[in-house]
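What you see is the complex with one protein chain gone and the rest in place.
Just so it is clear, A and B label the chains in written order, and each chain counts residues from 1 on its own.
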């Protein structure tokens, strides 16, 4: 299967050795992860919410950006897989003493860490690390700059499949700051890969892709129009930085034109689901009655996020274990 | 047993589903916890200091106030019960990004956290959370404002029972800033509940309850008089904020009139025990010779604190597991 040869996240046999981006993965890859997550969801219903799949393996979170929520989900996913977990606080680490990122990485490798969960403010950081890491060690992208947040997109796909059963024929709208959102980028790839053909991107002109873009989606600046007849409405979190940068006037104006209210949701299908990656800004991109309403599946997304991350961690580890023919080659002098 | 119906921490059957305050608990409830702690104390003497009671359960500490000591005791208690533990750092969490406390809580629930250990600067915070939390999840109050610190009071009861065998007939004095102390409030409830009738509150007028108070205790401004013939002398930590607020002049003056010295302790019974919730201020509320003397049981309190917290965590979890008929109702759409 030579088509995978140059893909940094797949082995020659097409197995997932890192999880960096949705781009380049097949529908089968995504479906395998969703199905594996199904089996992990049952783990939570057990009296003992643990499986020994990663027992004796070491997972390190390497977060260059703060994100308690995402880190907590990986923390819980690792513990429920029985892994040993270490958190590397980059601000107080050797990197802060002038050590290069690669040196920090090599040292953690030398400590026999099996997998890194990386979050970084720069687009491409996880790919960069995946290219530099020694064979046998898996990299999971937990968000890099404006580029990608693939584990979020996977839990979104899980949520959609759970409530809508299939992707074919679905109408899906993503509403908000599409331009700067790594979540949106990963969702667009994933939805397209799963067979969604009616995808709408909705937001103010300043936050939408430019004309001539190649995204498999239609653009809307009018939110009522954009979500009309949709099965799935996905809101994005509005970042305060966009106001500072002058791309939108202020929170109230944004809410007035794009905030999701009960009235606006009437334009979508009556059984439409409403999603949001969290944390939500009540009264900015979403009205409280919608956030807490019947169509909201926001907490379900969080719920499925643990099982999805368990599925991704264990898939990548599985590939790495299989391909570790001669472990720790770098230390055999 | 309808008398429990409106009590947020008890089920209709009178079982402990949260642990928020001593107020409203019966002597039987307290005695059950003390007896259960007895059995956990033996765990520490084993070669392997662990029991599998909470294996596969997730405990989250949610500390809005720093307290390394209290958090460490819950950390150790959870680990010795084999639970998985996550620490939520509120300062860097989504709550800091503008998410409401309830949204943070709902998200952690959705991650299948089984129990929250909450510390907050506002009185009533743990009750507030207990009222909002989904069925099946237990809340432990690890200190809320000036209101309550019930796990501290329980370890104090354990210590008193250990050294004095029974509560009936005991004379107990609490010395210090009674007015602003959540520890004192919980101790007063617990001592009263356990049958102590001769309870004295000792301190400067500015730090004692006002006239007309309904506490089951006698007030003293003279410390020698207050501790006379006592079996148990409990000191409170003097907070620097009281000096800033002008309620007491300074540390030296406080020590001169209320600091516990060997000479002062002679007023209590010869076999009296001396207690303090820690951390102690040597030379402020306590003289070093007393802190390190034969009557001091301060380190025993710390020691019993782990077993008491194991008892409380496992009692609450036990109730929650029993009452989880349909787990995760909120996620069954």
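Going forward, a residue touches a chain if its C-beta (ideal position, glycine included) is under 8 Å from a C-beta of that chain, and two chains touch if they have at least 3 such contacts.
Treat the numbers as computed from the prediction; the structure is a model and nothing was measured.
Summary of contacts with the chain left out: across B:26, B:39, B:72 or B:166, the touching residue is B:72.
For the chain left out of this panel, the touching residue among A:88, A:117, A:160 or A:260 is A:88. Residues of subunit A that touch the chain left out of view are 55-58, 84, 86, 88-89, 92-94, 97-100, 103-104, 106-112, 321, 327-328, 330-331, 333. Subunit B meets the missing chain through residues 44-50, 66, 68-69, 72-73, 75-76, 79-80, 163, 278-282, 297, 299-300, 302-303, 305-306.
Assume only the chains that are shown with their structure count from here on.
Distance from the subunit A centre to the subunit B centre is 41 Å, each centre being the mean of its Cα atoms.
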